[in-house]
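Heads up, one of the protein chains got dropped from this complex, but the rest are sitting where they should.
Chain nomenclature is as follows: A, B and C, assigned in order of appearance, with residue numbering initiated at 1 for each chain independently.
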Amino acid sequence: MNVSLVPTLKALKPAALVVGAAFVGLVFGYWANATLFPGPAQGTAYAPEQPINFSHKIHAGDYEINCQYCHTQARRSASAGVPSVSKCAGCHQLVVPERPQIRMVLDYWENGEPIPWVKVHDLPDFVHFPHKRHVAAGVECQTCHGPVETMDVVSRQAPDQMGLCLTCHKEHQVEFGTDCLTCHK
Amino acid sequence: MSSIDRRDFLKLVGAGGVGTGAGFVLRESINHPVEQLIPYPVPPEEFSPGIATYYNSVCSMCSAGCGITVRTREGRAKKIEGNPAHPVSQGRLCAHGQAGLQVLYNPDRLTGPMSRSVEGGELLPVTWEEGISQLAGRLGDLRANGQGNSVCFLSEGVRGHLAGLFELFMDQLGSNRLLHYDFAHPQTLYAAINRLFGEANLPYYDLQNTRFLLSFGADYLGNWISPVHHGLGFGRSRDGRDGVRGRFVQIEPRMSLSGAAADEWVPANPGTEGILALGLAHHIVNEGGYERGDRDAWVASLEAYSPAAVAEQTGVSADTIIRLAETFAGTQPSLAIGGGAAGQHSNGVDTLVAVNALNYLVGNLGREGGLVFNPPPAVGSGANGAQATYTSMLEIAEDARQGDIQVLILNQTNPAFTLPAAAEFRQAIAEVPLVVSLSSFMDETTAMADLILPSHTYLEAWGDDFPEPGVGFSAGAVSQPVVSPLYNTRATGDIIIGLAQALGLTDAFPWSNMEERLQEGWREIHARGVTAAEADDFEDFWTGVVKAGVWGETSRRVRPLAVESGVIESIGVESPEFSGSSAEYPFILHPYLSNTLDDGRGANLPWMQELPDPMTSVVYGSWVELNPTTAGELGLVEGDLVEVESPEGTVVAPVFVYPAIMPNVIAMPIGQGHTNYGRYASDRGVNPIEILSPQVEPETGDLAWAATRVRLVPTGQRVEIVKTGGVSRELGREIIQTVDAEPSAGESAGLSSIPVTVVHS
Amino acid sequence: MSFIDNFLARWQEYREPGYYKEFDYAWTMTIDLDRCTGCEACVTACQAENNIPIVGERGLAQGREMQWMRIERYWEGEYPDIKLGFIPMLCQHCDAAPCETVCPVSATYHNQDGLNAQVYNRCIGTRSCAVYCPYEVRYFNYNNHHWDAPLDEQLNPDVSVREKGVMEKCTFCIQRIRQAKDTAKDEERRVGDGDVQPACVQTCPAEALVFGDRNDPQSQVSQSMNDPRAYHVLEEVNTAPSVVYLKKVETDAG
Partner (left out) sequence: MQGEREISYADVNRDVVRSLVETGSKYYITLGISATVTLLCFFFPWFYQLHYGIGAAGMNQPTVWGTYLASFIFWIGLSHSGTLLSCVLHLTNSEWRKAMYRSAEAMTLFSLLVAATMVMVHVGRPWFVHWAVPYPNQMEMWPNFRSPLMFDVMAITTYLTGSSIFIYMGSIPDFAAVRDRTTGWRHHMYVLLSLGWRGTDTEWHRLGWAYTFLAVLIIPLAVSVHSIVSWDFALSVVPALHQTIFAPYFVVGAIYSGTAGIVTVMYFLRKYMNFEHYITKLHFDNLGKLLLVLSLIWTYINAVELFTGWYSETSFEIEALRYKLFGFYAPLYWEMILFCAVAPLLLISKRFRTSFVPMLILSIAINIGMYTERFLIVATSLSRQYLPDSWRVYVPSFVEISILVGSLAMFITLFLIFVKIFPSVSIYEVKETLPEPEPKPQTKAGVPEWQPTR
């Protein structure tokens, strides 16, 4: 009597190959999408194109402008806030106003329009992250935002994931740092 | 591995391709949309993102005039809270006041001026300039030909400088047809107070310090005059004081919110509250050991009101009458208040005179826990100045039919809804050549307008308010805009000023906007000097008042314990007259202001529609309340549709079997039944006002809206009443536990288990 | 091995139910039924503060109300000597809460402030907590709710808008507590009595509601908890609620 697996496996080979190919394709497709178009979904290295090629490297890096000079809200409020157009114009009406990119900023300023920046770090709506508390606790901006002062184009360095918050909270023994209601609203 | 032939290869490629696509889509599906960070072109000083800012203002959801504090974030109003500094609300607020946000953010607001190009045509958007000039042109012509008096201005009850502005404007036009119309305005109470004490304004009823309150039909916790302040008073009187617990008695044919809160609810035949009051007076004067100079006069005029006689008229037993009388006289300070349906019968004023006379008899005038007389408001003549009564509204309607009214300007008032069909007001409005509405919403009346100049909501506009009745001393508050206007609307005051300027009345109206007008007005107040907010410089004073949201004068007013001469002789209450014969129409209709929708102005607020009626838990709709025995006799159960038929008309509503209403009375809430008031209110429920018979209270000419007889005709149909409650009986489950009397504070704690943490190990 | 150690450590935690030896703050509310007038100001205040959806007539007809705080009414007696009692019913934040034991994903748990926490984004919607709750104060999102623009402008940014399939309930206005703690931390002090009030307590016209920290014996709430009239609704269920009711006083008016 024939109990050998070999003929069976032979017979099943084509089908197996097809399934295998499909699976490989699946993985490849996912990976391709993730690498070619890194979106605001979880994951790092998301660097969207901004309306103006603002370089943190020049401002924060080369000229060593303090983060909170522009992101003034960070130490007062939950949201760090983006500098108002007037703030940009404040300097750049004098500083290199002739450069094309700066020109664009000034155009926004003169038309009284806001600059539609694209969010890089986008926490879900059910998360309560007060910048204020973290700044007060002396947490470096770079801890979550990465070495922004070296970036020409800002990219997300840390995955906006719960694990990140927890690790840090535990590390520093934050008071009730692992209580859900500390961060979830 | 054997060689792969072409077909297999294609298969593999196909499979791989499909897989790739699938993987790609999978990743795409978990990607969420890109969000943006929009900075301010110029950062606003007054607030910063992520931090709440609070503005003080005044609530104008009802006529109480509570002070409010509005929480805003990123320039949007998020929450309305009571202003702790304001003497009326003292940091508290009612459901209606909370819902003010939905007036501001209502999806059905009018977003800009509209005009009917041709008679009966469509309302088409116009610019403000066009709108103003259209109206101003018309007014100008009339004024030029001395026909200024053919302009009629109908407003909701407004106070403070806005009211003054209206008066000034109409004077300039040479018209005396300026009326404030509110369905629920306590017209008869004003008349009674005036007759009894010669006071133009209402006194302050000091619930907070009273020890015994007799309320004749006044739903003081529901919608009577100043619910929030009364609520405060109720609470503090209950257990604000050591060892003293205020007690409350409610006398009314249908248990209201106040009736439920009271210690005792005494059902008395509708319209006989005054007679009952005189019954009490009779006992107090004769057996109560009353010896003031005018005793004989009282005895004489109260002769006919022996408890026995009264009992048989009112349906309240003589013992009860005597018991109440003795407690009322014996517990000092005590307080008797009357209003609501009790004041809206053919004998309304007499009734309220009788009720308030009780306070005189036991000496409750001008003392803590009694009746405190208010100084005149700092600005304006108080609320009753230009208040319209039902009769005066009829006159307007008549004039309109005669063609004596060329222009009718409506401000936030909705007579087409709050006047009975019998008044035929809609038809009258149709006769007016130019109807202008300043309303923020498309309500029944505004829908008939030819020109709509939508005004701001109270959260977008400047204004001020001087609570009437006051709280024993003269107080006021400035209401400031808390958000920038949402739509292309304008503040009512600005519209008037704009009109005046378009008419060339610049010397009478030197101000460019309402804010200036206010500042000028408040300069005078500052000049009077006697203020709580001390400030030498006006600017400081002004900013102080705006910041604090309130201003008050420290001076109180003293008034001798006396009544007008001749009142005592004239005292007496006829038995009420009802329209329709009791044979034909067996039931008395007791309409009452809905606790959630007020007189219908709240019907377009989803929160108010969804707020269960406290007594019945019904939401979204109308109902007819029947006593269980009555329902049993008629074979009706909850949800049966019945025609409520009065001599004037019919409405159809489902039955709700209500345990606390007299068998010969049926009650219906006012507020629903809008035909044209936005998506939340339109075509929902019925409006009992429509079937009210045009019975008036003779002295004031106010509508006796509680004096209609009706009959019930079952339709045989059923509907499911939408309500949140289930079975409203405890079934011995001791959910609401009670104690017989206030236990002395010395006793051991009542909690057998103070909630402490359960520790497991 | 760290995972194993981690697991064992957690296992130890789980062997001990989620109750605390003592609370940091023990937030408590007392409700004086002798003062409550049933005016329902608290209900709307709560709805405004906590982004509680507008369910609509159809939803309510199906019995899907969402108001976290509701007024229950109980008639007593028959006409003419009949009484109506009101009782505000909200999450009792029980210290021995049945709902906390049953949630399979710990979406509801007890936190160090004695709050019965509900983490919306963790909830998978088994609805068992609502079954286990004897007070019927847990409300389920049977569908996504919609605010007609611009009503959504009013939504409170400090409170998340719940999606379909999520259970929600009264949080004692956690966002306000959080805010108060934040301020207190800036001033390097503990949250004082009266620093934080839930929307319902803040608005109650009759001042029937009192809120505070019962760990602080001086606080107003501790005082009124010791009132002889204090009691728990459904005491027999023995859930050790953090909401204390004060009995209604019944005297004949004389």
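The definition used in the following text is that a residue touches a chain if its C-beta (ideal position, glycine included) is under 8 Å from a C-beta of that chain, and two chains touch if they have at least 3 such contacts.
Small disclaimer: the values here were computed from a predicted structure and weren't measured.
Student: Let's see if you follow the contact definition: name the visible chains touching the chain that is missing.
Tutor: A, B, C
Student: Looking at A:Ala34, A:Ala136 or A:Met162, which makes contact with the chain not pictured?
Tutor: Result: among the candidates, A:Met162 touches the missing chain.
Student: Among C:Ala26, C:Val43, C:Met69 or C:Met89, which one touches the chain that has been omitted from the display?
Tutor: C:Met89
Student: Return the single residue from B:His32, B:Arg241, B:Arg523 or B:Arg729 that touches the missing chain.
Tutor: Missing-chain contact among the listed residues: B:Arg729.
Student: If you put the missing chain back, which residues of subunit B would it touch?
Tutor: Residues of subunit B in contact with the hidden chain: 617, 725-733, 735.
Student: Since one chain has been left out of the picture, which residues of subunit A touch it in the full complex?
Tutor: Against the missing chain, subunit A presents residues 1-5, 7-8, 11-12, 161-163, 166.
Student: Pick out the residues on subunit C that sit against the missing chain.
Tutor: Looking at subunit C, the ones touching the missing chain are residues 3, 10, 14, 17-18, 59, 62-65, 70, 72-74, 89, 98, 101-106, 109, 122-128, 130-132, 134-136, 139-144, 164-167, 234, 236-237, 239.
Going forward, only the chains that are shown with their structure count from here on.
Student: Could you see whether A-C or A-B has the larger number of C-beta contact pairs?
Tutor: Between A-C and A-B, the larger count of C-beta pairs in contact belongs to A-B.
Student: Between subunit B and subunit C, what's the gap in Å when you average each chain's C-alpha atoms?
Tutor: A distance of 30 Å separates the two centres.
Student: Distance between subunit A and subunit C based on Cα centroids, please, to the nearest Å.
Tutor: Comparing mean C-alpha positions, subunit C is 36 Å from subunit A.
Student: Averaged over CA atoms, how far is the centre of subunit A from the centre of subunit B? Could you give it in whole Å?
Tutor: 52
Student: Mark out which residues of subunit C touch at least two other chains, giving numbers and ranges.
Tutor: none
Student: If I count partner chains per residue in subunit A, which residues reach a count of at least 2?
Tutor: Not one residue in subunit A touches at least two other chains.
Student: Under the touch definition given earlier, write down the residues of subunit A that touch subunit C in their complex.
Tutor: So the residues of subunit A touching subunit C come out as 124-126, 128, 130, 132-133, 136, 176, 179-181, 184-185.
Student: Applying the document's contact rule, which stretches of subunit C touch subunit B when the two form their complex?
Tutor: 16-17, 19-23, 26, 28, 32-35, 37-41, 43-45, 47-49, 54-55, 57, 60-61, 63, 65, 67, 70-76, 78-80, 82-87, 94-96, 114, 148-151, 153-157, 199, 202-208, 214, 225-235, 238, 240-242, 244-245, 247-254
Student: Any idea which subunit A residues touch subunit B in the complex?
Tutor: Residues of subunit A touching subunit B: 14, 17-19, 21-34, 39-41, 48, 73, 76-79, 81-87, 108-109, 112-119, 122.
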